[in-house]
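A single protein chain has been omitted from the complex, and every remaining protein chain is retained in its original position.
A, B and C label the chains in the order they appear, each numbered from 1.
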Amino acid sequence: MGEKIKVGVIGAGRIGKIHAGNIVKNFPDVEVKAIADIYADTIREWAKGLGIANVYADYKEIIADPEIKAVVICSSTDTHSQITIEAAEAGKHIFCEKPIDFDVRRIHAALDAVKKAGVKFQVGFNRRFDHNFKKVKELIQSGEIGDVQIVKVTSRDPAPPPIEYVKVSGGMFLDMTIHDFDMVRYLTGSEVTEVYANAGIMVDQAIGKAGDVDTALISLKFQNGAIGVIDNCRQAVYGYDQRVEVLGTKGGISVSNDVPTNVVVSTKQSVAADKPKYFFLERYMESFETEMREFFASIAAGKDTPVSGIDGLKPVLIGLAAQKSYKEGTLVRLEE
Amino acid sequence: MGEKIKVGVIGAGRIGKIHAGNIVKNFPDVEVKAIADIYADTIREWAKGLGIANVYADYKEIIADPEIKAVVICSSTDTHSQITIEAAEAGKHIFCEKPIDFDVRRIHAALDAVKKAGVKFQVGFNRRFDHNFKKVKELIQSGEIGDVQIVKVTSRDPAPPPIEYVKVSGGMFLDMTIHDFDMVRYLTGSEVTEVYANAGIMVDQAIGKAGDVDTALISLKFQNGAIGVIDNCRQAVYGYDQRVEVLGTKGGISVSNDVPTNVVVSTKQSVAADKPKYFFLERYMESFETEMREFFASIAAGKDTPVSGIDGLKPVLIGLAAQKSYKEGTLVRLEE
Amino acid sequence: MGEKIKVGVIGAGRIGKIHAGNIVKNFPDVEVKAIADIYADTIREWAKGLGIANVYADYKEIIADPEIKAVVICSSTDTHSQITIEAAEAGKHIFCEKPIDFDVRRIHAALDAVKKAGVKFQVGFNRRFDHNFKKVKELIQSGEIGDVQIVKVTSRDPAPPPIEYVKVSGGMFLDMTIHDFDMVRYLTGSEVTEVYANAGIMVDQAIGKAGDVDTALISLKFQNGAIGVIDNCRQAVYGYDQRVEVLGTKGGISVSNDVPTNVVVSTKQSVAADKPKYFFLERYMESFETEMREFFASIAAGKDTPVSGIDGLKPVLIGLAAQKSYKEGTLVRLEE
Partner (left out) sequence: MGEKIKVGVIGAGRIGKIHAGNIVKNFPDVEVKAIADIYADTIREWAKGLGIANVYADYKEIIADPEIKAVVICSSTDTHSQITIEAAEAGKHIFCEKPIDFDVRRIHAALDAVKKAGVKFQVGFNRRFDHNFKKVKELIQSGEIGDVQIVKVTSRDPAPPPIEYVKVSGGMFLDMTIHDFDMVRYLTGSEVTEVYANAGIMVDQAIGKAGDVDTALISLKFQNGAIGVIDNCRQAVYGYDQRVEVLGTKGGISVSNDVPTNVVVSTKQSVAADKPKYFFLERYMESFETEMREFFASIAAGKDTPVSGIDGLKPVLIGLAAQKSYKEGTLVRLEE
């Protein structure tokens, strides 16, 4: 075991705490040297419990620390691109939560800075590292089901977010479907060329008043000829619904939901199984650790990260196309 | 038990033989008095085995028989509308295999004749009577899942039909998806208002040369605000794939495939279950009997049939819209 | 098609009516020439509806009819052996509902008569012909799971029979488990050598007062070294529970219950599937037709029937051993 790589975590909200905790507990070769949050005082006790030495209110102290070789950016979305640029210029490797930005020019600016600095850059599309979806990808790559013809993603939240969040989230296509746009790119290994968003407001009229939709079917064409559909809903009362199906020329693959237990109860009323895991952190907990492990492995081995800057950019472009499709009631072609 | 109702079956291909056999074996109140087929000689032995007294080469002999109160039209599609008109004018109740016709004017002519004659008319959308899908409909109607938001139909054949059939079938949207268009109307209880067909040729280039597609995702809007998607493929190598999913405001429903047995074999290689029933006749056998039972029950009770002339017309209109959408690469709105 | 084989059905209770109906509807080569029931008047209308020409109060009229080549014995159990003897002496092939008798000497007398007459004889262990269990047998025979080590049968009724029936049924081991004793012999292809019945009265004390048990685990040893267990209950409130599991040196097989539909409903409360088919006639309907088809095929081909006289005898011997084991609280070895 050589010297530990020192890392700084920027932003200690829900996901920042998860990443910091995972690194401290499970990565003996990595040290969280510092964590920065604008509400630094509220996290001091928690950071101490994890043995994190430095808590800053200003992330720039992390950027300025030459010992820190990598940053994990978990601050609010509007700060991602700016922090990315500063960290890249300081020569630090970067793990950045998704999305990089909602503004395509700012994404390009961030990716340009990364490229110029030659640092590693990974976007937090954690679902690629989920045990189920990773296996689907492996099966497709192995040729088990031949050429992909149809990919279907079901992605529904158990309950809508607060209206205040809906107003600033960038809209369902950018805050929720963005994960699914990444998933279809990941699974097909091909780029989306055409989008048609069929959507409506069926869960809560307040969501419509806030300018968003709550239920959608997004029809997709891919460069390799495959076609796909994503269905989203802000509310699936039975729990967090995260499934994928792929049809290929030699077979099909399907993934059902993870459940808390495999217990089935048979009574006069029904044969009842567990509902899907309800909360995204519970459902995807393992993937947060795996993506981070891959990030540090990429640094250690000097190889490409598994989720590149382009992987961060493309889903935003597809999301913007979906927004346009819905608003104008037309198909939207993505430019090459 | 009163006098048996006498019926004539027109067309003794695969489905005609099934209907005739079901009536003879299972409907003690109905008598198949005659069967007509242009290849009359080839079916005499079979008809005799069932105890059917009269075999004609010309269906007009059935039309002309005043004892025959109902006809079951199973001849080739291009004859459906004409025979319907003649049967209606002769005052006979009509069960007509789907589709009524590919020509909308001819469908209207047939339905007009039915209306004028005041006879019962039922279209052979048998899947409505399938044990699984009937239960989905009942659950939706009971309010179990609240208002329908999303309906998804997966409908894939195990293997493509002969190219000769593809050339004359009217195209996948009219020969295959037509059942699914009926299914979504049945399940939602609402009319389709907009269609977008995303499709391609991925199974066999010969299908493309014949002017058809073999893989499709059809995105739909409904009058009641719901949205839906149908996915079709001419070939699912694992078998006949017939599933439905519905998301509503109070819950979700899903239907998996029927299987020959529930046997699961666990070995070093895998945990393997049966593939779906492969053949549509095996999969839907029970529904052919049930639809026929409902037809005769409607006659006996003087009530509306469960699949009306409009139910025969609408899927053709949606199918034509899907064709247009695919060919022009646009959304197509259906006129009221 | 040659001349139809003429058959007489003896006993027109529930199962007699099913067999008669299946033959009339589905077996074009067989004619039900007569049916006998001590309550002849109550079945005349039903028999007429099926086109059965002769209805007798006395089964001896069937025995005496030289045109009748085979009998289907569905009368009460206490008459099976006597009618078998008379039918055999009259040279008729015999399908006999299970059990042949509860008295082992009378079974031997019946089987001796059958042997002497050289007629075909089949016992009504219909579950061997069930789509699920037949496939399990085929997989075992094919060597798919290697040598059988453990066989487990779950066999539970949805609700207990009337106490009046319990009093005369011969006891749970002989009226219910007898099917399972046949199943384990069928699946393992080996004879039971040792029985231990672990049982109790947990559903209804009245069953205990009637001298019977309502819940049991019967542990078995087989001649080929395998071991097995059957669990029974007079009441499974969720429905008719009919499952099998086999462990072999190369794999395992399991069979879950047949369900009315594959519909799954997900709500805030649960993810609920259909309960097992509730009624044994619904669950095993297909097997009643198949066993009869095999019976007539054996006659036509002059080959052995698939369920022999020994197959009728052995489960009674095992059942009697289980009774003894329970009453004496010991293991019981079966004599060779």
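As a working rule, a contact is a pair of C-beta atoms (placed from the backbone, for glycine too) under 8 Å apart; a residue touches a chain by one contact, two chains touch by 3 or more.
In this text the structure is predicted, and so the values were computed from the model without any measurement.
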| item | value |
| --- | --- |
| Chains in view touching the one left out | A, B, C |
| Contact partner of the left-out chain, one of B:151, B:237, B:253 or B:318 | B:237 |
| Of C:95, C:125 or C:196, the residue in touch with the unshown chain | C:196 |
| Contact set of chain A toward the excluded chain (per top definition) | 1, 25-26, 28, 49, 131-132, 135-136, 139, 144-145, 250-258, 260-268 |
| Touch list for chain C against the chain that is not drawn | 147, 149-150, 152, 156, 194, 196, 198-200, 202-203, 215-217, 219-221, 225-229, 231, 233, 235-238, 241, 247, 249-252, 329-331 |
| Touching residues on chain B - with respect to the absent chain | 236-239, 266-276 |
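Going forward, only the chains that are shown with their structure count from here on.
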| item | value |
| --- | --- |
| Same-residue or different-residue interface between chain A and chain B, half as cut-off | same |
| Fitted rotation between chain B and its twin chain C in degrees, CA, nearest 5 | 180 |
| Separation of chain A from chain C, taking each centre as the mean of its C-alpha atoms, in whole Å | 58 |
| Inter-centroid spacing, chain C versus chain B (mean Cα positions, whole Å) | 39 |
| Chain centre separation in whole Å, for chain B relative to chain A (CA means) | 43 |
| Numbers and ranges of chain C residues touching at least 2 other chains | 266-268 |
